[in-house]
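A single protein chain has been omitted from the complex, and every remaining protein chain is retained in its original position.
A and B are the chain letters, set down in written order, and residue numbers restart from 1 in every chain.
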Amino acid sequence: MLPVDGIPTKEDILAKAPPAERMKKGAVAMIECWQEIPCNPCVVSCPTGAITMEKLTAIPQIDFDKCIGCALCVAACPGLAIALVDGSKEDGDRVSIPYEFPLPEVGETVDCLNHEGRVVCEGTIEKVVHLPAVNKKDKTPIVTIKVPKGYALQVRFFKRR
Amino acid sequence: MKTDVLVIGGGPAGMNAAIEAARAGASVTLVERQAHLGGQLVKQTHKFFGWAEKGAGTRGIQLAEEWSKAVEEHENITVMLSSEAIGLYDDGAWMIEKEGKLIPIYPKKVVIAVGAQEKTLPIENADIPGVYGAGAIQTMMHVYGVLPGEKYLIVGAGNIGVILAYQLAQAGAEVKAVVDVLPKLGGAYWVHVTKIRRMGIPLYMKHTVIEIKGTKWVEGATIAEIDEKFQPIPGTEKELDVDTIAISIGLSPLTDLMYQAGVELIWIPELGGLVPVHSENMRTNKPEIYVAGDASGIEEATTAALEGKIAGAVAAKDLGFDVNDEAIEEWKKELSQLRDAPLLERLRQGLHKLHEAAKERGLQ
Partner (left out) sequence: MKRIENHPILTFKRGKKIKFYFEGKEMWGYEGDTIASALVANGVKVFRESLKLHRPRGFYCAIGNCSSCLMTVDGVPNVRTCITPLKEGMRVERIKGKGALHYEN
């Protein structure tokens, strides 16, 4: 459980997940921000106004229909708590995460880890892009991993072999 | 040497105090013990929370660069590096030691922003090489590019402990475990914890280190689960093959200079222990002394910077320089918004005690 060991339960994760129909249409942001902390770069980074917040210490709310899956919020989030999930492709789901480690090669096979850090499946690195963090002084590498169908809500990290 | 405002400490609080006092027209001397400005920002590679409009998402290391540039470029500021304030003398001289020489400075106002020190772990063998402050490991790694060990145990799962675990992994080291005596997460932001959990770094809550192995240096450690009275539960011991143990069990303000200069200190555990009694304007019982940052009560870099701005501006204002009062009020508002998060309840209790004490003494 999050308050005890920093691992979200299945319910925690489902509460943040976009509806299945939206995921089938293409990449969409999933904001795993659990606490009211004084922080708002996700709101400011969103080009369509899909992410909103009542006040600085509120938990961000996302309108999944307005989200265009651009990943700017993924790069902006100081807590590295946002991932893009995409269930639109036949050959597998896609997960895009911010990655602050030595970068993998496109096409590389990796072990995919879930929120507990357990290996749950094999994945393939599909894309590595560098997007500006909100202040434009920094670029965050965003890595897109191809994972088996049904794994988009689980995979949040990967280990190189 | 004479100066309007002497700022002691070149971290986020001190740099911002210097910038604001100088902006108001005061002549400022900033003394810093290290050979570089930035304070503990130079080890903070993670992105900061806060307002995107005010630089949230910026890494601490970038803030250190920006602010030190602003300090160095300001014509009203004289920076003295590798210089340490060692005390106040009866003639009003603040003695600065620089490379073995003593330099007296006669300031009209002083902002003390000297930061904090890491607490130590009171168990047997915790004094041998290999047991290091978490911040010390960050300094070695991020300032000098040196990893002091290969396999780590981190004691204390607050923000510094879990951020250190992530940073060690980035530097290519192995973190065998993070332990904490609390039954559940205390001061750490959950997003910092989730970052290390999804990488598979083990976190043991309700655990403590019961044995540090080695004679010349650390050669291993034993951790165990503890009961409600914080006593180890027999049979729950785990041996860890580690060569380094990082201690991140909290910070205490560095108050010795303040004490020597006659600033009143009070005991507020929620703020890290002994803290200087001060008002929201960062004034103390000594009319010429102001405080800011962790030295005035343990928080973090964003609030330290705001406190520094307030202290610098108020010191200049008290000297008769023209200062924008609205800006000071705005910084105070930003501080209270940052301190509004539910996680910071304990901090707010500490600040309440502090403000009551300041009010009782009529500090403005």
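Following the convention adopted for this analysis, contacts are C-beta pairs under 8 Å (C-beta built on N, C-alpha and C of every residue); 3 or more make two chains touch, one makes a residue touch a chain.
Model, not experiment: these values are computed from the prediction.
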| item | value |
| --- | --- |
| Given B:Asp4, B:Glu118 or B:Glu288, the one touching the chain that is not displayed | B:Glu118 |
| Full-complex contact with the absent chain, from B:Ile128, B:Leu319 or B:Ala357 | B:Ile128 |
| Of B:Ile61, B:Ile210, B:Leu319 or B:Leu343, the residue in touch with the unshown chain | B:Ile61 |
| Residues in subunit A touching the chain absent from view | 100-103 |
| Contact footprint on subunit B, counting only the chain that is left out | 33-35, 40, 45, 59, 61, 82, 84, 117-118, 120, 127-133, 135-137, 139-150, 170-172, 215-217, 254 |
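Simple rule for what comes next: only the chains that are shown with their structure count from here on.
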| item | value |
| --- | --- |
| Separation of mean Cα positions, subunit B and subunit A [Å, integer] | 31 |
| Contacting residues of subunit B [partner subunit A, same complex] | 46-53, 55-59, 62, 162, 169-170, 183-185, 188-201, 203, 205, 337-338, 340-343 |
| Touching residues (chain side subunit A, partner subunit B) in the complex | 2-8, 32-41, 43-45, 55-57, 76-81, 100-101, 113-118, 133-135, 137-138, 156-157, 159 |
